[in-house]
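Apart from one protein chain that is not included, each protein chain of the complex appears where it belongs.
By written order: A and B. Residues from 1 in each chain.
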Amino acid sequence: MSKRFGAVRAVDDVSLELKKGEFFSLLGPSGCGKTTMLRLAAGFEVPDAGRVFLDGRDITDLPPNKRPVNTVFQSYALFPHMTVRDNIAFGLTVAKRPKREVRDEVDRMLRLIRMEDQADKKPDQLSGGQRQRVAVARALVNRPRVLLLDEPLAALDLKLRQKMLIELDLVHDEVGITFLYVTHDQAEAMSLSDRIAVMDGGRIEQVGAPAEIYESPRTGFVAAFIGDTNFLEGRVRECPEADYCRLEIAGLGEAASFNDRQVRPEQAVVLSVRPEKIHIAHDRPEDAPRRNGFPAEVEDVIYLGASTKYWVRAGDHRVQVLRQHSRYFYDDRPIRWKDRVWIWWHADDGFMLEGVKSPQ
Amino acid sequence: MYHCGDLTPKQRAEWLVSLPTLAWLALFLVIPAALIFVLAFRPADPYGGIGAGWTLETVRALWAPSNLAIAVRTLWISLLTTAVCLVLAVPAGYTIARASEKWRNRLLMLVIVPFWTSFLVRVFAWRSLLHPEGPVKALLQAAGLAGPETTLLYNPAAVVLVMVYTFLPFTILPIYAAAEKFDFRIVEAARDLGARPFQAFRKVFLPGISQGLLTAFLVVFIPALGSYIIPDLVGGPSGEMLGSKIAQRVFTDRNLPHASALSAVLVLAVMAPLVAVLALQRKKKRADIIMGESP
Partner (left out) sequence: MRRSRFPVAVTAAVLAFFYLPIIVLVANSFNPARFSSRWQGFSLVWYRRLFESPEVWQALKNTLIVAVAVTAISVVLGTLAAFALHRYAASRLQRVHYTLIYAPLVVPEILMGIGLLMAFVAAGVPLGLVTIILAHVTFCVSFVAMTVLGRLQDFDFSVVEAARDLGAGWGRIVRKVLVPMLMPGIAAGALLAFTLSVDDFVITFFVAGPGATTLPLRIYSMIKFGAPPMINALSTLLLAVTVTAVLASRRLSRSKR
């Protein structure tokens, strides 16, 4: 599918298939085209090229009111002049369903979102989390084939967001329909999704399960956008074994890496290593096959509560290392600013990104 | 130390800055308004002035069938004008609010510009358009919609037409202002939930701009009730309204008490919708407060 607004290609030749009942997320920075994808699915936008299918039926030319999909809007878009009950009943009312059925269905939804006692309030008398729940109920009551969620938690504060995250997950398990979830928040996408599509510049960079996206990102953008990482530019020296290569990292030295890219000697590559995969200690680690160890000096120590982030200087590189600590005040040899330390990681824990310039 | 009774210095300053307008408006607004009601009970003198003594004759004369007919006509012409204005202004205000910013400013200018011309000139322009030898009749005749005997001027329809022309921008502007603040995502939400375009418009958009509709109603209906020039210039005897009748009593019959009795009726007619709207709003606000207090 493609969609352009003026000169901007919002969605650029993208193809995507959702499995029945899965929780699928579109993840990307603002302006990456994820919301346009959702609006194409809902029927608010018409693609310039490409078709939209639902259960094998072409719904591209159906207006939003004729599509069996419903949306939870970013701003919730609740009807301000109607009560919670009337908001939830809206879809059934315009479908001219019998009054009794409407009442029973709305009651069922009110129970699902645990707001039976708030049914007669207007949206502006509700808290953010309550509004969000009404928006979900209003969409679900129509029993859509796909529920589209456009950054539904963006307007909530952190604590509430975490709570609603669990609720959304429960609702998904309960109703068992397909969810298409748009977000720029990787933690939301990671914790909820069966599969994630990472988007940038109107294109899909990678589709996969959360762990796959995190542990084996295919592009530099994905690696940098999902979690933190260190980018080390270099060149392939040799690949003595089929699965492993030796790289020459400019300004650092030689490092081994798992070769999942089928790279060849002399090829320019970027090695990406996540901070939590790197070990840090005062003592030099024992030499071991496929272990990459380098001396370094601590430049910054950032205490994060559950973990500590160290910025260290290794060769010409500033490398970030994340260490979970089980002890902090009673650590025998705490790592301090200006300490001379060693960092090391296993060759399996880095991944090569072919031909990309490091985005940092 | 304070000379002006118990006033604090702050209150004295307040009186000082408020007094000029208060005095002016008391003199030229409150007293004239009171006079309208007072003079209705005074007899007229034959020279166009006000006679001595008091009488109920003028007020009793208000119930004449001719007056009642004019009052009824004033009401329906005003209501019809308001209705037509609203029906045209809602799509126009909607279009302007949904236009891109560049077009929005252009359209607003286009709505406002014609009204930099003098009000009289606009009425006059219609008078010449609807004139028996004017272009509109020629067009209608060419289309076979009008015979040589058809008169377009000097009837209630002409009054409504010209009133719509003069009041329409004042309806478009408040509706545009409300539509511009309106969150159109809730129309999308309605469509998403299965509402057809017209259902979404009626169930979501119209309630959403109700405040603008109310303002638009008042800014048309109240001046329409008091119209004078339009019925005077294009209405003819069958298009007379309260306003033109009042002017006729003043300038032709030179009977100020009669004019003031009719004016008093007009004052009451104008107050009714104003008070109704204010009461409605207050009730709504109170209901919201009560609802808001429950947890």
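One rule holds for everything that comes next: contacts are C-beta pairs under 8 Å (C-beta built on N, C-alpha and C of every residue); 3 or more make two chains touch, one makes a residue touch a chain.
As the structure is a computational prediction, the values presented were derived from the model and not from experiment.
Of the candidate positions B:21, B:100 or B:252, contact with the unshown chain belongs to B:21. Although one chain is not displayed, subunit B still touches it through residues 14-15, 17-18, 20-22, 24-26, 28-33, 35-36, 39, 49-50, 88, 91-92, 94-96, 98, 107, 110-111, 113-114, 116-129, 131, 133-135, 138, 165, 168-169, 172, 188, 191, 197, 218, 222-223, 225-229, 233, 243, 246-247, 250, 256, 259-260, 263, 266-267, 270, 274.
Here is the rule we go by: only the chains that are shown with their structure count from here on.
Chain centres here are Cα means. That of subunit A falls 57 Å from that of subunit B. Of all residues in subunit B, only 183, 185-186, 188-197, 199-200, 203-204, 207-208, 210, 288, 291-292, 294 touch subunit A in the complex they form.
Those residues of subunit A that touch subunit B in the complex are listed here as 42-44, 63-66, 69-71, 73, 75, 77-81, 90-91, 94-95, 120-122, 125, 138-139, 142.
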